[in-house]
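For this depiction, one protein chain was excluded, whereas all remaining protein chains were kept in their positions.
A and B label the chains in the order they appear, each numbered from 1.
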Amino acid sequence: MYKLQAENVSVWYGTHQALYEVSLASERNQIVALIGPSGCGKSTFLRLFNRMNDFIPGFRLTGKVLIDGEDIYAPHVDPVLLRRRVGMVFQKPTPFPFSIYENVAYGLRLQNRLSEKLIRERVEQALQQSALWDEVKDKLKKSALSLSGGQQQRLCIARALAVRPSLILMDEPTSALDPISTAKIEELLIDLKRSYTIVIVTHNMQQAARISDYTAFFKEGLLIEYGRTKDFFTNPQHPETLRYITGRFG
Amino acid sequence: MSLIETEILKLQARTRQVTTIMQKRLELFADAVAAEDWDRLREVRRYQAEALAQDMRLDRRCARILALHQPVAQDLRLVLAVLRMHFYLTEISDRLEALSERLAIHMPKIPPEKLRRVPFATLVQNVRQLLSSCLEAFFQADSQWAKRIPKEDDAVDRSYERCIREIYTQVTAPLSYEESQAWVELAIAAKTFEKIADYAIGIADASIYHTEGVYYWHRSQASQSDTSS
Partner (left out) sequence: MPRSLPKRVPKRWGEATLTLFTAAISWSMLVALVGVIGFLVYRGGKVVSWDFITSPMREGMQAGGIAIPLVGSLWVATLALLIGALLGTATGAYLSEFSSKGRLHRLIELLVNTLAGIPSVVYGLFGLALFVVAMGLGASILAGALTLSLLSLPILIRNAQEAFSGVSQELKLASIGMGASPAQTFWRITFRLAFPRLITGYVLAMGRLLGETAPILFTVAAYYLPAYPRSPLEPTMMLPYHLYALITSGTNVARTYPMAFGTALVLVTLTLILTIVAAVLRFRLKKRLHV
């Protein structure tokens, strides 16, 4: 069974169609990169998997979106519960203006069912997984805003990991960061792949080439090509893909 | 370890696999020649399929590292040096294969006492030594060692000269049709090994390019001051 799957998905915002019959699937423990020019629909596609598009006025969807074989747009599905199983990391690091500890514990406290001891363990685990523990273990009570940009983004990743999601969505997570922070996070993602499935939108093709297992190229709402990254960048099938990745945009 | 470091390590491992097979075949050849066991030469062919598979994998890895990781500076030069070396190794393999077939057929036609006067086994051994040095200098990224290689090449040149002179002497005497054919094949073999030595030097050159970024001997024929591309 595929971890995530889209079947003939079309998306409209009011009268404007953003995605045209997109079909794509991935197994678990993979990194799938979504690339393409601005406005091509890759972020819209990403947001389908945690139903964040629901908040955009005029949003309409046809086709099926499945996680672990289950249609997440079925009427009985509670989007709030869905978002607890699917983590999201945004482009700009958005730590809450609370302490580092409270940031990571935020998702855990939503359930109201975990003991303080268990929360502490999970916070430590999440910070270890996002390679931030050593840097912050002595200052967990300090404000999250006192961290550098790269650290804040890793904190947001830890925050997402703490609730043990099965799928992690990332919308250009390193585009606001400097090269060293970017490199650290890329190594982190490759490490995380062992336990999680990750879908990442990136406008940086080289990043997609470096870290992903599968790459999908979107253009003007269409999925032009989807394949194993090593084949995608050495021998793409579609002429549009070739033009895009070789930089012949004009 | 960073992503690019991991990829470079994988590339070096792959390259090692190709050179190991290459050296194993050369060792087989040298041992057969030294033992005057011409049938054993045919064993060189046994490793052909594996060698081809390794070749393709190395090619694919080079393409992949360039496409996916955009190496620069020394990493990029390593990939280019590996590709150049790969060409030389392919040439050496091909010629070795061809030679082993032909010598297996023709060497038995020369009487052993006459054959022993040609220091062919020494030539083969010297070339094998040279190639080994060049490859090691490459993997150790030791450009100082690579620059000293031509001295070892001298030993090869001397054995080659002695082989050729002895062959010239032998063919002046009246010979049967089959035996003269065999002597010609031997001369070709000696020349081939001299060529293999050249390729080995090319590998050393590639390794200097990898470590220092300069073309040491390769372009010395071209004007030294011309650095435009």
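In this section, contacts are C-beta pairs under 8 Å (C-beta built on N, C-alpha and C of every residue); 3 or more make two chains touch, one makes a residue touch a chain.
Treat the numbers as computed from the prediction; the structure is a model and nothing was measured.
Contacts of the undrawn chain with the visible chains, over the full complex, involve A.
When the omitted chain is restored, the residue from A:Arg28, A:Lys64, A:Arg84 or A:Arg120 that touches it is A:Arg84.
Set against the missing chain, the residues A:Ala18, A:Val163, A:Ala183 or A:Val201 yield one that touches it, A:Val163. Among A:Tyr2, A:Tyr20 or A:Phe96, only A:Phe96 touches the chain left out of the display.
Contact between subunit A and the unshown chain involves residues 50, 52, 55, 80-85, 87-88, 90, 92, 94, 96-99, 106-107, 110, 142-143, 145, 156, 159-160, 163.
Criterion: only the chains that are shown with their structure count from here on.
With centres set at the average Cα position, the gap from subunit A to subunit B is 50 Å.
Across the interface of their complex, subunit A is touched by residues 2-3, 63-64, 67-70 of subunit B. Subunit A contributes residues 183, 186-187, 190, 206, 209-211, 229-230, 233-234 to its touches with subunit B in the complex.
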